[in-house]
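This report concerns only the one structure given below.
Note that this complex is displayed minus one protein chain, with the remaining chains in position.
When the chains are written out, they are named A and B in that same order, and each has its own residue count from 1.
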Amino acid sequence: MTLEMVLLAGFGGALLTWLLGKVSARLRNGLAVLLALGMFVAVCLMHGQSFQRLLPLGFMGLRLSVRMNMLSWLFAVLILGTGLLSVIFSLRYMRGRSRLDYYYFTLLLINAAMLGTVVAGDLLTFFICWELVSWSTVLLISLKGTGRAISAGLKYMVMALAGSLAMLVAILSLHARFDTLTIPRLAELLGAAPLGYVLFVTVLMSAGFLVINALWPFHGWLPDAHAEAFSPFSSVLSGVLVRKGLYGLYLLVYVLLGTGLLQRLAWGALSYLNVMAWIGAITVVFAAFRALVQDDSKRILAWSTVGQGGYMVLASSLATELGVAGGVFHFLNYCLLSALLFFVAGAVEHRTGGTRDLNALGGLMRRMPVAFTGAMAGVMGVIGVPLTNGFVSKWIIYKSLLSEGRPFLAFAAFLGTWGTILYGYKFLHNIFLGRLPDRFAEVRRVPFTMALPILVLTALVLVFGVLPGIPLSAVSAAGVSMGFGSLGLSVWGITTDTGTLNVVNLLAAIVAGVFAVWALWRGLGRSVRVDQDDSYAAGMAVPRQRYNFTADFYGPLRRIIGPWAGDAADALLVGLARRTALVSDAFRKLYTGYVGSYVLYILLFLAALIFVQITWSPWL
Amino acid sequence: MVSPVLLIAVPLGLAFLIPLVGMASRRATGLMPILACLFNLVAVVLILPAALSDAIVVRIGGFAPPFGINLYAGPLGVLFAGLIALAGLAVSIYALGYIRRGSIRRYHLLYLLLLVGANGVVLTGDVFNLFVFFEILCISSYALVGYFGDRGGLEAASKYLVQGAVGSGLLLLGIGILYGMFGTLNMADLAARIGSSGGMSVFVPLALIVSGLGVEAAIFPLNAWLPDAHSSAPSPISAILSGIAIEVGLYAVARMVMTVFGAESMMAFLMFLGAATVLAGEMCAFAQRDVKRMLAYSSIGQVGLVLFALSVFSPGSVAGGLFQLLSHTLGKGLLFLAAGYMIYRSGSRRISSLNGMASRMPITSLVFAVGALSLIGLPPFAGFASKLMIVGSVLARGGTMLTLLLGAVLVGTLIEGAYLFGVVQAIYFRKTPAGAEGGRAPVSAVVPMLLLAALIVVVGVWPGPVAEALRAAASDLMDRTAYMGGVLP
Partner (left out) sequence: MNVLWYFLSPLIALLAGLLFLGLARKIMARIHWRYGPPVTQPLIDIIRLFSQRSASHGALFDLGLVLSLAGSLVITLFLPLGNIAPMSGSGGMLVILYMMLLGPLGMALSGGASANPNASIGVSRKLMLAMGYELPLLLVLLAVMTRFDTISIVSIVQQQRAGAWSIASFPLVVSGIAYLMVLPAILGLRPFEVAGAAQEISSGPQVELGGPYLALATMQHGLSMYIGASLFVNLALGGAANPFVFLVKVLVVLALCLFVNASFPRFRVEQAIGYLWRWPTLLALAGLVLTVVTGR
């Protein structure tokens, strides 16, 4: 199957799903799963292909085109994979809700359009697909229909639109100057363009990409949108949708500009890459602290998405093969992890009657073992505990930061990780650990179609953590397609000229250690299983229902960082929007409603015209 | 070969037939505008190929210009006539079901006259003739705004009338001065003569004409009538006023400034005016709670965008401006038509009363969303192609000032995106208020709305041919020598 057919099937199939839904819900669901699966498999099979070709389709005199290389392939596979799992997860999660035809249609449309974004061979195709994703996303964010969901959608739309307008100006200006939008051709031509112009284009396009990738200070839309969307879609949103901004950055920075031009985009210490790296670093730390003070399961994950995006940009801005590999690999890993964690949060939400409040949950480990396993793997991965996939990418990121001699950036990255440990544990503890409240005593297990995506992702997290060479070979190839050298890889790890990582050693050591301790404990110790309420209360009589600690989990820390962790950047943007509304309202007063003043305007206009002409005679 | 005269004559004839038909059947009068529009549509299709290759100049009564009155059916005029017929057709089908109160015969008569006026303005080659057709257009629209006779409608109509009359007066004064100076009313002849003179004596009529026509074209700050008139008029009339009337006004401004006066030095000023109009319109619309008023203010913004694009005055940007005009006609017409029945069913023009409309009126809501997305300029709808064309050509023109102005204009479209999405979200996602009424729109409303929505999508997906035709139209507007050469022997 060619790429063109996959795209056609994607867009056409979405519409077909919608129509089929009018006939039968069962058929619709089946088609949705088949379509997502088919696209995923078809694109998987394109591994290693590299081409650029025109589509039999034009737009305003420009031929649209597609391209495929390992970078596109990696993004495409992750997009379609997450899409597939999300559709499967939706089967149960969305059952019984209204407007499902619409839901599946939009989900599949976004899937196809995102694929189009990353396989676009020219910037027009890229932009069209980009905008398709933008507006269809808002329709899915707001679908829940609550007030917050609607304002989250609107916020997203306005910010995305602002970003894409900036991008549109940049793209069309490229077209005006070079008369082509084909990516390889532009890459050749841009090298000879004046630096000021390159900077203009770069800044505008980066703005668009930063908004979607939700980097500080343009992150404001993301926490609301991720928290308010339906959980299966949150997975897509957080795992791959925001990362089309990352793809855009790669496309701009390494494919279009290339390292040669990048070196010229620097004025002393103030270089484009430095600015991006620091934006990434600020995002990492800021998001980590914001995540700490959240009390909503999905909001924590949303802020985590912001922060991990910071890591990707931070590492990718180093412009070394190791740094870019770290960025791409972290994207791959976090795509799996965030999808997994949002599925878990969704499963919990599904079984507990929509509870997302971290102060109301607890102890669900006993009732939802699958979800708990997923949460463990996910949280450990996001933290980067050894033997999970997140460890390897974070190791690469730190390593590249240190070997490039950027200790302050590395400090931000380390600090962000510590924030991750805190909020990760809070997520895990407040949902799954601690005392199981009585009202959740009969909560049922996760249904099969929801457990399947969780288990698949958990397995991937662990497999990629132990055998990082498998995903890293694709990551390395993606780096090669961006013009970097390939990495020194083995199945077990990565070798650089200044240090190696060998996961098999870690695996062996940890397995041996665990086995030894376990043997000691099993061999010598004896224990009996007791009920959760059979615990030591230090002589105090505490009501059973209240014998739990979740509220304000990091209270003292919150009190210290609270004043500093305000969202000033977002407040500024929101304030700007409010101010615009006020000014608009004042402006409206110009239309007084009194016809005399209207006639006066007309005459004044005429008088002004003639006055200007008499005084300065600028016209004719 | 159909003569372009018929584009004006047939609707006019049918308009006069209406009283006669009305004696037989009141309902049948509604068919007359449909017939007229269908005829015009067919005629335009037949004329267009010829007009695109070479402008057709019709000498009325056989007198050669500059002595006789002539029609000038160039690519621009014919395309405009086609657009008028198309929008007119959609609106007249819609009106079949919507207009049930009042004197139906009078409504259809006035409506047809409005279309006749619009066709006349875009096809005529004579300044005074332009004034006459313009008056036909304006006067019938005054009457139609107040058609229902309710308080708001009448107030808006009388305000509109006052301002329109002032505008017409200025226009007439300008034409009079021109006639006094050059002794001719023929546009091509005027253009030829103005080319040889300049200075204050030419500027005063230009200023008068721009101010006069600017009122109908809704250029800031001459547009104060528009929010009242467009929001208080019956919805089909709002659609035709927003979709056709102001565009025709804009056409007249562009024709006079560009072709007749050739005032390229004024373009920078008009550009600023366009950008100011965009910002003024969009900002006023932003805070609106009344859906029709919001759409009306948005029309101001869109007209500003068209004016901006036209005054950038490069072949691409003028074509882009015309494209924007086309997509605005389709999109805004669609929005007004869709909003009309939503308001009719919910009984209120407040946006909050449209909450959850999608469950009650699915098709109407869908086409509303299509129209809104198209106006914002998102793919795969028509507005995207026009936005692309405008931005692209403006950037091709280059220059810091122009880029900054473009930025201001784009901020306007961003604001437009914000409020239009707000309405779409209200329709689709907000909960239906308890006790809300509403049933589906009748077939007579659904058919034209679907027609317009389909056109928006088709043009949005295959904008190539439209863009090509509009490039020809743009050169019609910009190329003075060709215009003069075509008319004058």
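Note that a residue touches a chain if its C-beta (ideal position, glycine included) is under 8 Å from a C-beta of that chain, and two chains touch if they have at least 3 such contacts.
Everything numeric in this text was worked out from a predicted model, so none of it was measured.
Student: Using the touch definition given at the top, which of the shown chains does the missing chain touch?
Tutor: A
Student: Thinking of the whole complex, not just what is shown, which of A:N505, A:Q545 or A:S617 touches the missing chain?
Tutor: From the options A:N505, A:Q545 or A:S617, the contact with the absent chain belongs to A:N505.
Student: In the complete assembly, which of A:G12, A:G48, A:G61 or A:P407 touches the absent chain?
Tutor: Answering carefully, the residue with contact to the hidden chain is A:P407.
Student: Among A:W521, A:Y594 or A:F611, choose the residue that contacts the chain missing from this document, as touch is defined above.
Tutor: In the full complex, the listed residue that touches the missing chain is A:W521.
Student: Can you list where subunit A touches the absent chain?
Tutor: 363, 365-366, 380, 383-386, 391, 394-395, 398-399, 402-403, 405, 407-408, 410-411, 414-415, 418-419, 421-422, 425, 428-429, 432-436, 498-502, 505-506, 509-510, 512-514, 516-518, 521, 524-530, 532-538, 542, 547-550, 553-554, 556-557, 559-560
FYI, only the chains that are shown with their structure count from here on.
Student: Where the centres are mean C-alpha positions, what is the separation of subunit A from subunit B, in Å?
Tutor: Subunit A and subunit B have C-alpha centres separated by 43 Å.
Student: Name, in rising order, each residue of subunit A that touches subunit B in their complex.
Tutor: By the definition above, subunit A touches subunit B via 58-61, 128, 131-132, 134-135, 138-139, 142-145, 149-150, 153-154, 157-158, 161-162, 165, 168-169, 172-173, 175-176, 577, 580-581, 583-585, 587-588, 590-591, 593, 595, 597-599, 601-606, 609-610, 613-614, 617-620.
Student: Residue numbers of subunit B touching subunit A in their complex, please.
Tutor: Those residues of subunit B that touch subunit A are 158-159, 162-163, 166-167, 170, 198-200, 202-204, 206-208, 210-211, 214-215, 221-222, 224-225, 227-228, 261, 263, 265-266, 269, 280, 283-284, 286-287, 373, 376, 378-380, 384-385, 387-389, 391-393, 395-396, 398, 403, 406-407, 410, 413-415, 417-418, 421-422, 425-426, 428-431, 463-464, 467.
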